[in-house]
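Here the complex is missing one protein chain, while the rest keep their positions.
Chain IDs A and B follow the sequence of writing; residue 1 opens each chain.
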């Protein structure tokens, strides 16, 4: 087996292409079957569902309806309202989270004492089950007996308790903060792993040349982290756009629809009203829009050059 | 020298601020889990419970299936983590290194699978697992978690693989090492931080996953921890917070131990050595 796989020529050599393809397929093999059966097939079913009138119900016939669902969706301003909220939420959480996580990852990568402890503690939000996270934050932000309001009032930052999650002006910012908190560990640890992978000699050489910390960061760290940054921010973006469980428990989309994320909207459509076809159409629209958006972001990565 | 120690101090302060932001909720959770219901509902909250009350813990532990749930979750998370790493490493290597036609297809699949609402996938997925006798079994859940954590693992790992200098492998190829051996002996050690980050992600997403488990596992003996925790949440926002907090503290500890253990291995440092040597 190993003998047949021996490839003396470097892979980027064009002459070796058929062989490279065969090798690639071999490497893919263990993943192929489970992915095709348990992911690709259900996904295709799910996407196709958007072109049908599938509804919940016993022995309900499902018919192909072409683009009917999409036609209706264009006029559904509630959906587009929630889409707008989704975009605000996604961009705010992703960007703020990235900036905060990069700062933390750099600190945790520095040669500080107790960094092992700090690294573990920084992962706390990750270790808490999502149900608990949401209930926990509801208590922290509680207007009558939550510590956040208590502290704000002690510091005289506010004269009356604020119901962050229930007030029209603070609800979206509040859930964004919780969103950042929840996703921080994930982003931090990925960036930290990326930082760990950077060749130390690059810094040593730069230090010899007398480069400042800032210019080292700008000229070595960021370029070296590029692939990891692109990978994690694009995933964060997708996940944030997709998340709804957290917000569902925090605000259930309220007050007055201010935190109604698109995925929550689609979820209700499928599971509460039983309109699977329409909900799948919403999913399709989101797939097209997000992938279109990401396409620009990921141009280089998606192009099939290694 | 002075400015350096000044910078150091600032760094420590910044770390502490981060940790307070990230860790305070856990502290509050622990403190709440030790409060009696009366103190918990008090309008003047305090970080330290006035009287330590362990009844929440006894309540939580008496709850049918909490210990069982912990062990089920642990098994499922560990198996799916190992499976994901085994499957993802060769694929991500191939994705990063070969210009194969599978590459755009796979990346397309990764993106679509992450974007399309998972809730709509559950029903077709369920229909496939049932004739295979994989519903209501731990292996079924493990495979589902493996497949659904895979996109993330591939997406991240190919980024990390791309960062591994190609010259190292080429040197190995010249030495006559086979592809698999190259991956195992050259690429894998250099990927260690990436593999660990991926392992942590897979573990935790399996540990916390709720919806698939809810739908796939019906036997009370097989329920995972998040399913057991959900039991403390009632209708119309009613929550038995004391036992929930206690059970969550118990649920959080294994993941933190796991993190503490793994993060120590996060440092690579091998890279510079390998290139130099």
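In this text, a residue touches a chain if its C-beta (ideal position, glycine included) is under 8 Å from a C-beta of that chain, and two chains touch if they have at least 3 such contacts.
Going forward, contacts and distances are computed from a predicted model.
Hidden from the displayed complex is a chain whose UniProt protein name, among "Sugar ABC transporter substrate-binding protein", "Electron transfer flavoprotein subunit beta", "Multicomponent Na+:H+ antiporter subunit D" or "Nickel transport protein", is "Sugar ABC transporter substrate-binding protein".
The undisplayed chain touches these shown chains across the complete complex, A, B. Here one chain is not drawn; of B:14, B:30 or B:239, the residue touching it is B:239.
When the omitted chain is restored, the residue from B:46, B:71, B:185 or B:218 that touches it is B:218. Considering A:80, A:218 or A:273, the position touching the chain not shown turns out to be A:273 (whole complex).
Of the options A:56, A:74 or A:288, the residue whose C-beta touches the omitted chain is A:56.
Contact residues of chain B toward the unshown chain are 37-38, 40-43, 59, 64-65, 79, 82-83, 86, 119, 122-123, 126-127, 130, 133, 135-139, 142, 210-211, 214-215, 218, 220, 230-231, 233-240. Where chain A meets the chain that is not shown, the touching residues are 55-60, 78, 131, 138, 142-145, 160-161, 163, 165-168, 252-257, 268, 270-274.
The criterion applied here is as follows: only the chains that are shown with their structure count from here on.
On the side of chain B, the complex with chain A involves touching residues 8, 11-12, 14-15, 18-19, 21-26, 28-29, 32, 41-45, 47, 86-88, 90-91, 93-94, 96-104, 106-107, 109, 111-121, 123-125, 128-129, 143-144, 146-148, 150-152, 155-156, 158-160, 162-166, 170, 173-174, 176-181, 190-191, 193-194, 196-197, 200-201, 204, 207-208, 210, 225-226, 229-230, 233, 239, 241, 244-245, 248, 251-252, 255-256, 259-260, 263-264, 266-269, 271-272, 275-276. Chain A makes touch with chain B in their complex at residues 1-3, 5-12, 17, 20-21, 23-25, 27-28, 30-31, 34-35, 37-43, 45-47, 49, 100, 103-104, 107-108, 110, 112, 116, 118-133, 135-137, 139-140, 144-147, 150, 181, 184-186, 189-190, 192-194, 196-201, 224, 227-228, 230-232, 235, 238-239, 241-242, 245, 263, 266-267, 270-271, 276, 279-280, 282-284, 286-287, 290-291, 294, 301-302, 304-306.
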